[in-house]
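With one protein chain withheld, the remaining protein chains of the complex are depicted in position.
Just so it is clear, A, B and C label the chains in written order, and each chain counts residues from 1 on its own.
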Amino acid sequence: MNDWTMIEAINHALANQMRANENIVIFGEDVGVNGGVFRATDGLQTEFGERRVFDTPLAESAIIGMSIGMASQGLIAIAEIQFMGFIYSAIDQILSHAARLRNRTRGRLTCPIVIRAPFGGGIHAPEHHSESTEAMFAHIPGLRVVIPSSPARAYGLLIAAIQDPDPVIFLEPKRIYRDGKQAIDDNGQALPLDSCFVLREGVDITLVSWGAMMKETLEAAKQLAQKGIDAEVIDLATIKPLDIDSIIASVNKTGRCIIVHEAARTCGVGAEIAAQLAEKSITSLLAPIQRVTGYDTVMPMFKNEHFYMPSTQRIIYSAIKTMEYR
Amino acid sequence: MNDWTMIEAINHALANQMRANENIVIFGEDVGVNGGVFRATDGLQTEFGERRVFDTPLAESAIIGMSIGMASQGLIAIAEIQFMGFIYSAIDQILSHAARLRNRTRGRLTCPIVIRAPFGGGIHAPEHHSESTEAMFAHIPGLRVVIPSSPARAYGLLIAAIQDPDPVIFLEPKRIYRDGKQAIDDNGQALPLDSCFVLREGVDITLVSWGAMMKETLEAAKQLAQKGIDAEVIDLATIKPLDIDSIIASVNKTGRCIIVHEAARTCGVGAEIAAQLAEKSITSLLAPIQRVTGYDTVMPMFKNEHFYMPSTQRIIYSAIKTMEYR
Amino acid sequence: MNTQQNLNIEFSQYLDINGTLLKPLPATLDNEELLIALYRLLVLTRLFDETAVNLQRTGIIGTYAQSKGQEAIGTAIGRAMLADDVFIPYYRDIATQIQRGVSFEEILQYWGGDERGSNFADQPNDFSLCVPIATQLCHAIGVAFALKFQSKRNVAVVTCGDGATSKGDFYESLNMAAAMHLPALFIINNNQWAISVPLHQQTASKTIAHKAIGAGIPAIQVDGNDVLAMLINISKALEQIRQSGKPFLIEAITYRICDHTTADDASRYMDADVLQEAIKKEPLIRHKRFLSTQHFWTEEKDKALYHDCQQQIDEAVDRYQNFPPQAAGDFFDYMYEQLPADLLEQKQGFIQGLKHHE
Partner (left out) sequence: MNTQQNLNIEFSQYLDINGTLLKPLPATLDNEELLIALYRLLVLTRLFDETAVNLQRTGIIGTYAQSKGQEAIGTAIGRAMLADDVFIPYYRDIATQIQRGVSFEEILQYWGGDERGSNFADQPNDFSLCVPIATQLCHAIGVAFALKFQSKRNVAVVTCGDGATSKGDFYESLNMAAAMHLPALFIINNNQWAISVPLHQQTASKTIAHKAIGAGIPAIQVDGNDVLAMLINISKALEQIRQSGKPFLIEAITYRICDHTTADDASRYMDADVLQEAIKKEPLIRHKRFLSTQHFWTEEKDKALYHDCQQQIDEAVDRYQNFPPQAAGDFFDYMYEQLPADLLEQKQGFIQGLKHHE
């Protein structure tokens, strides 16, 4: 057992899979000697050599396009996009090709790639370094979008993503990269994709979130418990495809639901969850579904980013309002 | 009064505004001599000269990036992206800059641009020529996303988009470019942005849609009327910002709602509408909100595209199921 | 400061427009069978093109992009490549595709709006056609990486048009291929037009080949209407790439003597006189003259060849038309290796509701 932060867990998951499969290559900007700006790939070039771990020129579209070409010929490409804010010039390659290659060729060519990117706010970074646009990727048919919220889930889900035969966008909540350690066995064991994780059972209200916001969500559940409100907490983990059944099961039990995400509200992933509940769980609902989210504004520069991001208090307030709803 | 198809209405709206404002420029691939592959800009280079209407090199990112630079210095840039499927390499410029320039500079530099792009399926076009990813743009703070559904609304909304001081993504439902004519007065009159249009009043069920799907939606309403179901039909028109109040007003009256869109289901704009209704109209709802949408697949190549696109029959079926819900 | 104006890129040509040989052919090409085989491919492509345009006009396939006048490029590429090289094409490369195991009926399926046309039965590794301009170049460098990683001595061969050279992906790919020493051959079909936009509006670069310089890639211009020059230079480039492991670029100079696609009307923007001049330089006439003067090619043989090619095409059209349609729900099945739960539910709903699709 090892005591790892999330960034360490990611680093070790990568190393573990690199050892297990010679066809895996890791690349991106500054992932080699420098080991990534967050050190996710620290030591990997030393262990696996420049042939398998290397820096590319500064060109996100070519990085992802190249991954697709590699994957089509039997490699497993793990590309790092330095920050999610710099993934947009590669969206064309992701949407038009990575997500479509299998379908386009009726399974003849496939695209087992993992695109890793740190995402989310709260670390006092400059503009464009606090993006959380997972909903844009969740809208794209053919992708998986996976977001861990703890070191252990980062380890197990990243391994699952690498082993998955289809393209995975793996978004790493950088705010909690170093926020606490967890005991992890470096056994190469994957966690299931396409499934939620119930992190806390409860009967009064369901709180759904993912990534770094799990922290505030779990804290809110704790404080709500002190007020006698027993919240069930769900980590969505795989954003796409959505494991709606687990959420429905929970909401059918609790009758109330709050969805928490950092991303802008309009057309965020919260909307999809709410829409599905409104269709499939409407008779169970005892109160309107609330979304506690970022606003439809640009994430403010860091002096004011705390105003933008959902706080524990906002979640609690919303939960109490929901509980009081008649 | 003129009898114009939608593509003619667009062409005349552009000409009208070009005459009214010397700072407007129009550009893109093949918009000059060729007048655009759908002829939206036909004759404009002849009337306004190569200085104001011109072909660019084949480079979508630079086309949009250039628009931003132009707009920052007092021009009004109208850029054509030949098909929505080719807008993705420009998303970085749209999301990172066009949508943010005003906010980033606290209003010092602004970005009055219109990005026109034909979108949607149903014309038996090759792969990537049938995209409808309006939800990705609706998720981006700082943008307006506008979609007309008739020649008259194309005329009035495009004029509004051009006159709007902020960036507008103007998506043109190419399936109905030439689908019928409407009497239009070329008076340069704008229609309001940020507002729905109620195309048919009714008391039993609200049907919300936009773009080319209005056709099937209106047809469904007609056939439903024959079955004694009186549907209210709403054209969303401005996808972002959403005029949810008009929809709520309608649903509070009818108690039932179906949202129809061509785009993939997950995280589509339908999800946002359903989520807001689930929050704000839950007590009025007599039945679950249904979404009749494209599937979470790539739009099939054209032999099978009719399987993908919502049909009048699917809308009717869904409406009847909703009416029968107890 | 304008030193670059002094830089000339080599231009290679073997046959002039009258089919006269300008310099002796290398020994490998002094082979009548091969020379006729090349001609056959030119003719086959031309006839297929004409057939496909007719099929579009009668609604049997959808929009179609011809290679008319540009057949020498694809013919030479297909001939020069090894079977286990990988081809990453764009839409004017039919002449290459048919040499690499792609069947005419697959090509028709593709343009007929049927995904199965890209599931090549006899070609496992090549990419299918790429629509978003220039994106395929990025795939090519990934393929090249994989070939090198697997210690193969193969090359990723990728094509694009002159318009494509304005896209960021074109440049990013060239630059990355050279910086990373990847065995990729970039072949640019410079047919002087990107739909209605002429080359001089596309770039101020002296030539397209000059664009390789900023990536540090050696480049050459070749007469793209001269199948012999194309074949010789592609072969040489491939050999050089196999040796060096480094990329190379060929600009093939040709002319689009047809509409951009069947959805286009080139008469709106293409000068008729210029077009007539261009037609005189097209590759079939030239190669036929060469065969006539040097290899006793007769009108009779020519007729027989045309007849034979057309028959081959007609048979393929027949097979295409008799192909059973895809099952209605097939479009769900290839999104992922396994249908995820949400998509399975959508598919079931689709199947149940099939009657609601008009």
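Structure notes:
One rule holds in what follows: a residue touches a chain if its C-beta (ideal position, glycine included) is under 8 Å from a C-beta of that chain, and two chains touch if they have at least 3 such contacts.
Source: prediction; values computed, not measured.
The chain not displayed here makes contact, within the full complex, with A, B, C. In the complete complex, the hidden chain is touched by one of A:58, A:225 or A:249, namely A:58. Touch with the chain that is not drawn comes from one residue among B:93, B:209 or B:266, which is B:93. Among C:79, C:167 or C:256, only C:167 touches the chain left out of the display. Screening B:244, B:257, B:278 or B:301 for touch with the missing chain picks out B:244.
Summarising the interface, chain B meets the missing chain with residues 25, 51, 54, 56-57, 59, 61-62, 64-75, 77, 89, 92-93, 96-97, 102-110, 141-142, 144, 165-166, 194, 241-245. Remark: the residues of chain C touching the chain excluded from display are 1-4, 6-10, 166-172, 175-176, 178-179, 181, 200-206, 210-220. Touching residues on chain A toward the chain that is not drawn are 29-30, 32-35, 37, 55, 57-62, 85-86, 88-89, 124-129, 265-266, 295-298, 300-308, 311-314, 316-317.
Here is the rule we use: only the chains that are shown with their structure count from here on.
With centres set at the average Cα position, the gap from chain A to chain C is 40 Å. Mean C-alpha position of chain B lies 36 Å from that of chain C. Note: centroid distance chain A to chain B, computed from Cα atoms, is 30 Å.
Shown for chain A are the residues in touch with two or more other chains, namely 61, 89, 92, 96, 103-104, 141-142, 241-242. Multi-chain contact residues of chain C, defined as those touching 2 or more other chains: 115, 131-132, 168-169, 331, 335, 342-343.
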